[in-house]
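Just one protein chain is left out here, and the rest sit where they should.
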Amino acid sequence: MKDNGWKGIITLVIVTVIAFGVILGANYFGRGTDKETEQSVAGEQKEIDINSFGNVDPAIQSAYRILDEQGNAGGYKVVTKTKGYGGDLLLELVFDKNGDTITRMEVLEHNETEGLGALIKEPAFLEQFKNVPLPVTLKNAAAEPELPAEGTAFEDGTYTVEADQPDYNGYRNTMKLTITDGKMTEIIWDALDAEGKSKRVLSDNGEYVMTESGPTWKEQAEALAAAVIENQSTDFLSPDDQGKTDAVAGVSISITDFVTLVKQCLVQAAGTQMEGAQTADAAGSEDLTGSADAAGSADSGRGTTVDGVSGATISSRAVIEGIDKGYTFIKNYLGTLS
Amino acid sequence: MTEEQGRKGPFLRGENTTRRIMGDVALALMPALTGSVYFFGIRSLLLVVTSVITCVLSELVWEWLTGKQITAFDFSAVVTGILIAFQVPVTTPVILIIISGIFAIIVVKQLFGGIGSNFMNPALAGRLLLMVVWPGKIIQYVPAAGTDAVSSATVLAAMKAGEQGNYSWLDMFLGYVPGALGETSKLLLLVGAGYLCYRGLINVKASLAYILTVLVVTFVLGGGHLFGGDPVTNLLGGSLILGACYMLTDYSFISARGRLIYSVAAGIITGLVRIYSSYPEGVCFGILAANCMVGLLARFEQKHVYGTKYDKDQKTAM
Partner (left out) sequence: MTERYPMVPAAFVIIFCSGTLKEALAAGILTIVLTVAASVLHELMCKAGVPEWSRIPSLLIGETALSYAAGRIAYSYVGGLTFDRGRMLVWLILGVLMACSFLWGKMHIDIDAVLFPMAVVYGLWMAAGLLRELLAYGEIFGRAFLEGGYLAKAFQSPIIGFLTAGVILGIANAVTNETSEERGSLLSILPAAALAVPIQLFSKWQPVNWILGILLVGVLVLSVRNRLNYSWTGKRMRGLPIELISTGLIYMVLTVVK
């Protein structure tokens, strides 16, 4: 028996020693090839230290230089995080070596609604961005109109705005805003379906129903209008990410369209023309333009317009925002290199 | 829905019974099938027929290759085929229906031992495969014929996006809404279910329990604030009625109370998925999750067969 005891110990010791040797040897040999690959494998990515730049947009999560076979930068990869409808949207963008076009992009993470916003992952949507001149704008999107500066006089009169495209429910938004003595006195928000029937009329006579109890669409539209007239501004509304507001009793519908329409009317009233659209994130503001579309549709004169996912404007805009922030970052980065 | 009652082997009820039962179920689905052709066009028929042929052929080929008793013509594959097609929109590519059918029959049903031995509902699992691997291809809904609708988001998807749609309750009940082939017309589905009740093939208590649980959960927790949910839309929009009447498996080896617990569990999960996940519809996940948990139920709610001692290896006889 004592023999066995010794055998046991010896075996254990030998095996352990050999095991360590084997592991160390593997590490040594494995590391050798790792080093080689670091230098010459095409596609190797070298991280760019984003913190070394001054004011980097918080949306930029990480960036890399992609090396080609000679070890020069053949492209760039940027990961951006923007706010979608259901949560954060993580995009991986691969730019060409001049940072002019996107060669590849992928949605890494999202929380969008299945069947709607989640369609941004589909190739049909993403392919639009490949190899097209940047920046990109959403078709039929207007930039959030800037409210005219404080103290701008509004000209008396009645101003109307109509959307070009229907929203995904099939209704086209319209608004009629009246200014008397420099103040807003009447705001009529309506929407027309494909046959030209008015949502106000339909909700009044019970054909457009949202919930059985609770105010109808028309009543909510009028409550909103009254509140804005009383405050002579839309700032107090503060819509959240989903376009809902707590500021007006009884209003539970999404109000981003309403706010955009009011601003567009006011811009007309102040006599300033709307500028050609910037990229959708230009204002950098909290406001999201919902599915309302303004009469002047976008064409920035450079870059490309793309189609959003029908019915998922917020999700589509989050993608556009990510792309443009990545593009801006790369351009700045390349600027610092020269 | 009794998918489990027919079993192979020398029992008092043999294959003939399965064929009769499944034949009745297939018959009960015919009104809804007619409706789908009316609402979505002749392509619905193409999808359903393809699905049925795929399922029957898969079962036939498998049983022939493995030398098993041929049960491919006992109509259970037909029912699975119809139900698979009923859960997808009319724009679904045919190849995906075929893949789904093969997966449902061979992987989910036959590999486990054939009818009565599978733990997951094959039709739901077939749809789950499509949702996991090719999610973008099965969500292109179109408006139903006979409506003025321009848009095509399903009722539940619209509700999840925060916009109330413009479909009246009557529209949703009759089927004039966008949706999957077989789920839209609650009226026609209920007609079929009525027939199944008459034939004694539906576990009414379980189905009702399931529906009620979903409604309660979505009413209490949905809608952004307590008690703000919309029970009617949840009842009439989506595939709740389809699932409750035709896809809630009836297990013979757990007690009646156990079956109720099963339905309630499925209902809770369906409701939670509808409210908190990014999917607008939760019936598929709810029932499948409950399918997975049946084993736990069986542990505690075993049906006691009088005169026999419970032996772990004994296959419970009726």
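Residue numbering begins at 1 within each chain, and the chains themselves are lettered A and B in the order written.
Criterion: a residue touches a chain if its C-beta (ideal position, glycine included) is under 8 Å from a C-beta of that chain, and two chains touch if they have at least 3 such contacts.
This one's a predicted model, so the numbers in the text were calculated from it and none came from an experiment.
**Q** For the chain omitted from this view, which of the shown chains does it touch?
**A** The chain that is not shown touches these displayed chains: A, B.
**Q** Spell out the interface residues on subunit B facing the chain that's missing from view.
**A** The missing chain touches subunit B at positions 7-9, 66, 95, 107-108, 111-114, 116-120, 125, 128-129, 131-134, 137, 253, 273, 277-279, 282, 285, 288-289, 292-296, 298-299, 312-313, 315-316.
**Q** Contact with the hidden chain only, please: which subunit A residues?
**A** 3-5, 7-9, 11-12, 15-16, 18-20, 22-23, 25-27, 29-30, 32-34, 111, 123
We adopt the following convention: only the chains that are shown with their structure count from here on.
**Q** Just curious, how far off is subunit B from subunit A if you go by their C-alpha centres, in Å?
**A** So the centre of subunit A lies 37 Å away from the centre of subunit B.
**Q** Write out the stretch or stretches of subunit A touching subunit B in their complex.
**A** The touching residues are 85-86, 111-116, 118-119, 121-122, 124, 166, 168-170, 193-195, 202, 207-212, 242-244, 253-254, 311-312.
**Q** Can you list the subunit B residues touching subunit A in their complex?
**A** Touch list, subunit B to subunit A: 135-136, 139, 141, 148-151, 153-154, 157-158, 160-166, 168, 230, 232, 278-280.
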